[in-house]
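The next block holds one structure in the form of structure tokens; read it before the comments.
Only one protein chain is missing from this complex, and each of the others stays in its spot.
The block that comes next holds chain A.
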Amino acid sequence: MVKQESESANRPDNTAFTQQRLPAWQPILSAGIVIPGFVLIGLAFIGIGVALFVTSKSIQELEFDYTGYSNESPCSSCAQSVVANCKCSLNFTLTTLLQGPVFFYYGLSNYFQNYRRYGASKDDNQLYGDLSYFTSPSSSCSPYDYDSSKKPIVPCGSIANSMFNDTFTLTWTVNGKTNNVSLDGKGIAWWTDYNVKYRNPNVTPLKNAFNGTVKPINWAKPAYELDASDPSNNGFVNQDFLVWMRRAALPNFRKLYRRIDASGDYKNGLPAGNYTVDITYNYPVRAFNGVKKIVFSNVSWMGGRNEFLGIAYLVIGSLCVVMSVVMLIVYAKFKFPDEE
């Protein structure tokens, strides 16, 4: 066949792409795939759901409200006073061993760390140890960027200023003997927060970096004295500070306070006995109907207690199985019209 020169000039290319004939996979929701698929997904979900539910059930969790709204509450006096470092203590009894590792949380309710302006109210450069931001904090920290005498606040901003400052100690009373439970505060913050995101300025002693600045208004002591005993836990890399600075997503949240040091008597967790939590009550929450809690919990492979996940998986899995049965019935009854 002789192909004319002029013709080939205007003739569109004969390729699979231009002619829309690209090889293609054309899936269709056929019964052979969908129904077994639903069964499989359903069974898988039920399986996972059962696993999650059982695991979750095995996790023990103790939660105590110590805000002190009611008069019976041990901290009710502290809640009403305005004295700093008010002490109160809370007792509880474990009848069985609380399997380790055990984590000690504090929890706050009705507390809006996720409020937009609250979350923006910090200076990441300053917290990264950049000294130039010590003297002139970002305006995002306002109104906690300068104090009334126009001195820069370090660390600036609402989040830092509102840092949780109740402290707890735990004692175990067994056979009339009182033991201090040793609490481990290392590694309770994110690795990246501790190693990357937050840094002290490269100044020794640390105190000098803070010359000309003032501590946040609500703080009892400046940042460089948060843990004077341990330079690696002081200043901006103080673990409690880091935990606080990681904003909660929701208004009711928990933050890790300490781990129970798994040594000696506590190797396997908290043994049975009477416990006392001595609380230094500083943090006011009653003004906004907040609630303060302490929580002891152990974890599994999937983290802490989480009944919702297991139940949700079970429900969805069962629904899938039910749906597959419905679909099978429909399919059998109204068979896809093959011919026509």
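Here is the rule we go by: a residue touches a chain if its C-beta (ideal position, glycine included) is under 8 Å from a C-beta of that chain, and two chains touch if they have at least 3 such contacts; residues count from 1.
Here is the rule we go by: contacts and distances are computed from a predicted model.
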Name of the absent chain as recorded in UniProt (options "Serine--tRNA ligase", "Sorting nexin 4", "Glucose-induced degradation protein 4 homolog" or "Phospholipid-transporting ATPase"): "Phospholipid-transporting ATPase"
With respect to the chain omitted from the figure, which of A:53, A:105 or A:172 is a touching residue? A:105
Residue of A:256, A:277 or A:294 touching the missing chain in the full complex: A:256
Touching residues (missing chain, whole complex) on chain A: 6-7, 9-14, 18-20, 22-31, 34, 38, 41, 45, 48, 52, 101, 103, 105, 110-119, 121, 123-125, 127-128, 130, 138-139, 142-144, 158, 161-162, 187-193, 196-197, 246-256, 259, 284, 287-289, 297, 299-306, 308-309, 312-313, 316, 319-320, 323, 326-327, 330-331, 334-340
